[in-house]
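In what follows, a structure is listed as structure tokens, so that the remarks can point back to it.
Note that this complex is displayed minus one protein chain, with the remaining chains in position.
Showing chain A:
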Amino acid sequence: MLEFMDYIQHAFYSASHWNYENSYSQLTSTARALLDFETPRGLRLNVSSLSSPNFATSYALGSVGLVDGSLSYLYTSLPLHATSQSGKLNLHDVIRGYRQIQELRKPEESWMWEQWLGGKRVDQRDTLLYGRLYLPQSTLEALYLCRISPTQQVKLSAVSDSRLKNGGTILALHQYDVGKYSAETLYSTDGGLIGLRGLYNFGPDPRKEVPEPPRADDRPYGRFSAGAELYYGSLNKSGGVSFGGRYATLPAHKGIPLTATLTVNPLMGNLSTSYAVKAGKNLALCSKFDFNVYSYESDLMLGCELWRMKKRVEKKMERSMAAKLAWTVDEVKEPTTPEPEEVAGVLKARVDENWKIGILWEGRIKEMLFTLGSSIDMKRKDQPFRALGLELQYSS
């Protein structure tokens, strides 16, 4: 489940029309959400609030043997009108599951952002500032996010911690996204790491032509994307490179939605394939296979996600005053559209070839969101439960 501050950050992306998914680092987000989810450890409590459209606070208290916690504050210059009450949140927004990629949007022109007042430009760049202090470790996280133009974004994140080398690190990330392709440049002060990432989407260019309407036939309708990344640590003279490709169906696809990815690390000889399908309305399945051509090591992982829905509780219809006055009963109105069902909970499970099992149950009780999870190691018969955790979130 997304933390509240991450949820607000995503709300900022959508409010400023930034396509978060159109990046090489998000190429395997479906497989990550279904297979690499984190199981909580110990008890954790989050209390958060979007007190004004521009300001959010969050406090966390955790207990894994020791009691620790964090305070975080967020400011954004762009007013956010996202639902923040945990009782009313759409769980699809905070629980990462099968990621259905969307049709590419045409990026906004830069003149659309201009605001003029009395012959002067008065518009400002949308920014987001975020800080988080962990106690008692005294670790400070800071984030600065700025939309410098409709197609560009700059993200600066920093961590200050006395235990780190040089007292902390800063990561600068510049993102450029025109829909058809996106490119990212990053620099980390830790080891002087320089990185380049790029993603290219095959198919129609959203800037030139209107996306054709979805066809009615059964042919698969999807999009193929390919990308690469390159890193070089200028201080420790090390590097890394990888290529990747993804085929995913678009929402207009008539058949079963599917996502298939392949990533290759040519330096280390690592091949990783993943395949995910949304087998039903509430069920998604995923498998991942890793193979190393140099060491012949392989790994297989299977995972699934099951959404449990429940009928929305109908409001009790009181006899209206007009009906009482008329000495009649109210006319029974036939619901024209079926009420959308409410999410009762999500069950996620994964298993790998070493019989390590991770189970997560996420849902809502009353006004609280909860995450209950455990990781189990079946190889260790004496102590199969490696970790057990419960996370509670309340926000207003």
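Keep this in mind: a contact is a pair of C-beta atoms (placed from the backbone, for glycine too) under 8 Å apart; a residue touches a chain by one contact, two chains touch by 3 or more; residues count from 1.
Here, contacts and distances are computed from a predicted model.
S.K.: Identify the UniProt protein name of the omitted chain, choosing among "NADH-ubiquinone oxidoreductase chain 5", "Trafficking protein particle complex subunit", "Mitochondrial distribution and morphology protein 34" or "TPR-like protein".
M.R.: Per the UniProt record, that chain is "Mitochondrial distribution and morphology protein 34".
S.K.: Which of A:Pro53, A:Pro204 or A:Gly233 sits in contact with the chain that's absent?
M.R.: A:Gly233
S.K.: From the listed residues A:Leu186, A:Ala226 or A:Leu392, report the one that touches the chain absent from this view.
M.R.: Missing-chain contact among the listed residues: A:Leu186.
S.K.: Could you tell which one of A:Leu45, A:Leu61, A:Ala183 or A:Met268 touches the chain left off the display?
M.R.: Reading the full complex, the residue touching the unseen chain is A:Met268.
S.K.: Tell me, which residues in chain A touch the chain that this view leaves out?
M.R.: Its contact residues with the unshown chain are 24-25, 27-28, 66, 139, 141, 143, 157-159, 161, 164, 169-171, 173, 186, 188, 190-191, 193, 195, 197, 229-231, 233, 236, 238-242, 244, 263-265, 267-270, 272, 290, 292, 294-295, 297.
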